[in-house]
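All protein chains of the complex are present and in place, except for one that has been dropped.
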Amino acid sequence: MIPRYSRPQMASIWSDQSRYEIWLEIETLAAEAMEQLGTIPAGTSKVLRDKGAFDIQRIDEIEREVKHDVIAFLTSVSEHAGPEARFMHQGMTSSDVLDTCLAVQLTRAADILLADIDALLAALKRRALEHKYTVTVGRSHGIHAEPTTFGLKMALGYAEFTRAKERLLRAKEDVGTAAISGAVGTFAHLDPRVEAYVAEKLGLKPEPVSTQVIPRDRHAMFFATLGVIASSVERLATEIRHLQRTEVGEAEEFFSEGQKGSSAMPHKRNPVLTENLTGLARLVRGYAIPAMENVALWHERDISHSSVERLIGPDATVTLDFALARLASVIDKLVVYPEKMKENLERGGGLVHSQQVLLALTQAGVSRENAYRLVQRNAMRAFRGEGEFLAFLKADADVTAALAPEKIEALFDPQHHMRNVDVIFGRVFGA
Amino acid sequence: MIPRYSRPQMASIWSDQSRYEIWLEIETLAAEAMEQLGTIPAGTSKVLRDKGAFDIQRIDEIEREVKHDVIAFLTSVSEHAGPEARFMHQGMTSSDVLDTCLAVQLTRAADILLADIDALLAALKRRALEHKYTVTVGRSHGIHAEPTTFGLKMALGYAEFTRAKERLLRAKEDVGTAAISGAVGTFAHLDPRVEAYVAEKLGLKPEPVSTQVIPRDRHAMFFATLGVIASSVERLATEIRHLQRTEVGEAEEFFSEGQKGSSAMPHKRNPVLTENLTGLARLVRGYAIPAMENVALWHERDISHSSVERLIGPDATVTLDFALARLASVIDKLVVYPEKMKENLERGGGLVHSQQVLLALTQAGVSRENAYRLVQRNAMRAFRGEGEFLAFLKADADVTAALAPEKIEALFDPQHHMRNVDVIFGRVFGA
Amino acid sequence: MIPRYSRPQMASIWSDQSRYEIWLEIETLAAEAMEQLGTIPAGTSKVLRDKGAFDIQRIDEIEREVKHDVIAFLTSVSEHAGPEARFMHQGMTSSDVLDTCLAVQLTRAADILLADIDALLAALKRRALEHKYTVTVGRSHGIHAEPTTFGLKMALGYAEFTRAKERLLRAKEDVGTAAISGAVGTFAHLDPRVEAYVAEKLGLKPEPVSTQVIPRDRHAMFFATLGVIASSVERLATEIRHLQRTEVGEAEEFFSEGQKGSSAMPHKRNPVLTENLTGLARLVRGYAIPAMENVALWHERDISHSSVERLIGPDATVTLDFALARLASVIDKLVVYPEKMKENLERGGGLVHSQQVLLALTQAGVSRENAYRLVQRNAMRAFRGEGEFLAFLKADADVTAALAPEKIEALFDPQHHMRNVDVIFGRVFGA
Partner (left out) sequence: MIPRYSRPQMASIWSDQSRYEIWLEIETLAAEAMEQLGTIPAGTSKVLRDKGAFDIQRIDEIEREVKHDVIAFLTSVSEHAGPEARFMHQGMTSSDVLDTCLAVQLTRAADILLADIDALLAALKRRALEHKYTVTVGRSHGIHAEPTTFGLKMALGYAEFTRAKERLLRAKEDVGTAAISGAVGTFAHLDPRVEAYVAEKLGLKPEPVSTQVIPRDRHAMFFATLGVIASSVERLATEIRHLQRTEVGEAEEFFSEGQKGSSAMPHKRNPVLTENLTGLARLVRGYAIPAMENVALWHERDISHSSVERLIGPDATVTLDFALARLASVIDKLVVYPEKMKENLERGGGLVHSQQVLLALTQAGVSRENAYRLVQRNAMRAFRGEGEFLAFLKADADVTAALAPEKIEALFDPQHHMRNVDVIFGRVFGA
């Protein structure tokens, strides 16, 4: 997490200030519940609401001595709230506070990411509808295959990020549990209803069975899901990088006035935003493995997960937030060149229609193997630059024996490939 | 995927025979649909049902020449089915067959894994109920914390694998789509209803928008999910390895008659099964990253994902199947030593009750900080082996000023920690 | 490791037959050494040399009972060699055999990989010299930058795989140690000279300090190195995939007679080999993480590394061997299109010479910022397709105020970029 790739709202979730505020809220809510249950005398929660405060510098100072962050925090709060706060944290263990706080942070982070995805979806949908019938060549293996439309490319992204959204919703739910269950999760000194109360107030669910900590398979699933979403970011970014290649030139990242592409070569306009997204995706993906390694804690917990989460908690969410927002902006402002798409499509001299010919030949009674051979031999000549594919076909007696020249010509109409675009759009965007 | 870590049912999903059978089924179903829609003349599907066959050696032979597996397969089928099969595969692209087949294989694999998890859950539940109140020490940081029960450890595993099951169900659904959409996904030469028909017959959903391939974010999510489940396997395996340590000795993998623990040291009984599971988890987890790297294919597809999937498709599912089955068996036959658990719990001379004392002191009006100090100074003496914790407390005037010795003694009853076990079991296993 | 991506020589290293042969050799050499040192009576090694044999099926059978592979092997050998073999393995532990065997396998595998790299280097050098001065456009961000040569691209690969070779030599050395040090590495029942003898005979070094096993940081380094080399394979493969794109068309994988590019589109010639290499690189890279996770074994060893190595030992080496050999063949037979390179270079209307102009302007006294602005404004017009860059410059009074038109024209000579090619080749290939 570095300022260059951070947005303030997401970054602020991970500030010391936010964390301690959440801790204080958890302690206060727990005290409220205990008071209601009569476990502790009334008054603590009111004191915490009225005078509960902390001092970050003071916490740091205490922590340097006691080497324990929650104890340092509680001491600082006690210093503000006075002796009446002494029932705060009763029967709880540090992880009750830490893990419930992390759940709050991760669900808040998930909410921002969900909003990011919504913005991206809106951009993708707008561009999809705009270019629903903008013909472009479909490429497999980087090689021209058959016509498709630019709108379909955007629709593909839309469908992919709709899945991303569903996955993130599940991951948010997975990670959204609170535990106020004590030293080894037995509620030895706690009433389980405290946990239920705190959870409900924070929009979380109680963890059905915890140890000292909330099980880390939940967090592993969360970060793995971010890794998959980041990989979808990379896919769309890679598509745009390809389209912007000099030789392709079908689309281009918006290049603002005043922007400089290269210190040495003033002519350059580079797809630096999507290249950047490709790198960011590698980072987010990379955090999935440490998160999975965090699952196998020893017995009722060891603290090895903590350092990992202190870094990847912010790093993964902040980076993915930045990446999604950047991608939405790239899509939104993408400069699209339909003329260039048409030009590229046609440059192959109609080779992209080879399957049409193949099918027409088989339908005219030629065996599949022979049809393939006939088409390939003419395609290869065209591919070698010896002339036009259509002309070769019309001059090939074996071909014309099955298909009349006019029939062959009709097979070279790109509109043929448009006929089910509407069906697909219906599936993706609804009727 | 090596025989040592394979079970036949899962491995057979990935055999050449299975794959080609699924391909043939897909081609036959597609022909049926096309015939119903009138796209191809009636007859092909019947020919395929009656005479459709393939010869693996022949396919290999053809593939060596044409360097294309689906073409080799179609040729072999044609050789068996004769010229009437020439409408087979019409308008389809190889990936229509390959990707729909992969969806069939992965959903079948998921079904086996789901059954594996069910068996594991059954074993965990049985052992949880059996040991619901078997007292054992809970450990955080590998250090004695407070009492818990062995049943709770099993219940924790049960809850974790219940989550694993839910995740796998979603991952199965995510990866369970069919695409019969042609060269670049436009249905240029196909009716979308063919896809719908084939999908339904195979228990899949139609892919809303595909390119030449089904988008790989689906597969990435699938393999990432397997990685998270494998990490849960590792967690439980690590727990057992710890319990079997010589100094702990609280549980032990079943050691069969005739088994030899060590070639050099005949006295040894090693937790080799759970150590093995730890390694297998590393493998399955490792496959998540290549699967995520597979997402960013170029344009309407490149084939870089294929080699990855040829290996990790079998490797990840076969290894996880083996691991889950092994874990279920380990749990089922685990030899548990409640006496040893009791002995270990007591070895600390009651230090595990320090929080009870801490709470009683604060409830008796001592400030949190002072109570902590009082308990810690006596605990540390006991920890250093200078004597019994309880005795020290009863001899500490500052402590007895707040708590009468009989009161202190009562705090040392492990039963105190059992009072919410039933609540937790209710949450995990239902009322 | 699947036949499709395996070559027999590398695969055979990992066969049961090979492994047991190496085990027998280790046991025999150890017996020789012990006899020479008088630790065991003379005769065992001769018996092992003369009658030492094993039966794989029999080993499997015994292992099913005793659940210990080395004990099963020793029993099978004893059955062949008779009672005189009873001093075999004396004082040794299974890992002495297993780990020393793995060192033999990995160093043999490294030797094959080194030979693969040599073949690749030879192909790269040949193509580099062939195309030393074949001008092509250099691209940064996928955008035309300045001219370079195709030979330099090959030289870059040559230098990179020279580094790969050096890294592999070190990794081979790192992993090339033998341990015959007994149950926990103390040589309690062994003379360290046995280890030294066995190591020397096998071309290994003695492990300075082992536990029950050879430390796994060695293996982690080995597999991490393979991952880096695989990433270099991916880089070169990606270069070729880009060059073969329809719009670029500067080079092409050799496409054999009879080969079929697509089942549906007979015109296609796809870079399937290099796409495949991209996928294989992901696999090999992915094995680095489990190998690193293998390092932290418990105390004097746990066996969690074993299952990992049983899979990634073969998988990583066999896959990388296949990939390197495939890459060498791709480079060797790569079809290069210098005319197309020239055409692409020129398509930008000389924009690639913008830096030349920029420099000439600054040398003529224009400030860096102004020069940049002058060049960029003309470049952008050309980039937008409004006309020729050279013409715009010659018509820009601010430019011609500093540079005469003839001077500008001279700046557009690609030969300017060739002048240090020979220097670079000297650095890479020697004088």
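All chains are identified by letter, namely A, B and C, in their written order; residue positions are counted from 1 within each chain.
What we mean here is this: a residue touches a chain if its C-beta (ideal position, glycine included) is under 8 Å from a C-beta of that chain, and two chains touch if they have at least 3 such contacts.
Computed from a prediction, not measured in an experiment: that's the story for all the values here.
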| item | value |
| --- | --- |
| Residue touching the undisplayed chain, where the options are C:Val70, C:Ala123, C:Leu152 or C:Leu204 | C:Leu152 |
| Residue among A:Thr177, A:Ser210, A:Thr225 or A:Asn294 that touches the chain left out of view | A:Asn294 |
| Among B:Gln105, B:Ser140 or B:Ser181, residue touching the chain not depicted | B:Ser140 |
| Residue touching the undisplayed chain, where the options are A:Val77, A:Met92 or A:Ile214 | A:Met92 |
| Contacts of chain C with the absent chain, listed as residue ranges | 74-75, 78, 83, 86-91, 138-142, 145-149, 152, 155-156, 159-160, 163-164, 167, 170, 174, 182-189, 192, 206, 208-212, 215-218, 220-221, 224-225, 227-228, 230-232, 234-235, 237-239, 242, 278, 281, 285-286, 288-289, 292-293, 295-303, 355-356, 359, 362, 367-369, 416-421, 423-424, 427-428 |
| Where the unshown chain meets chain A, residue by residue | 1-2, 4-5, 65-68, 70-71, 74, 89, 91-94, 182-183, 241, 256, 258-265, 270, 272, 275-276, 278-280, 282-283, 285-287, 289-290, 293-294, 298, 302-308, 310-312, 315, 319 |
| Residues of chain B in contact with the chain not shown | 137, 139-146, 241-242, 244-248, 260-262, 264-272, 275, 289, 293, 344, 347-348, 351-352, 354-355, 358, 372, 375-376, 379-380, 382-383, 389 |
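The rule is short, and it goes like this: only the chains that are shown with their structure count from here on.
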| item | value |
| --- | --- |
| Length of the line joining the C-alpha centres of chain A and chain C, rounded to whole Å | 32 |
| Residues of chain A whose C-beta touches two or more other chains | 139-142, 145-146, 242, 289, 293, 355 |
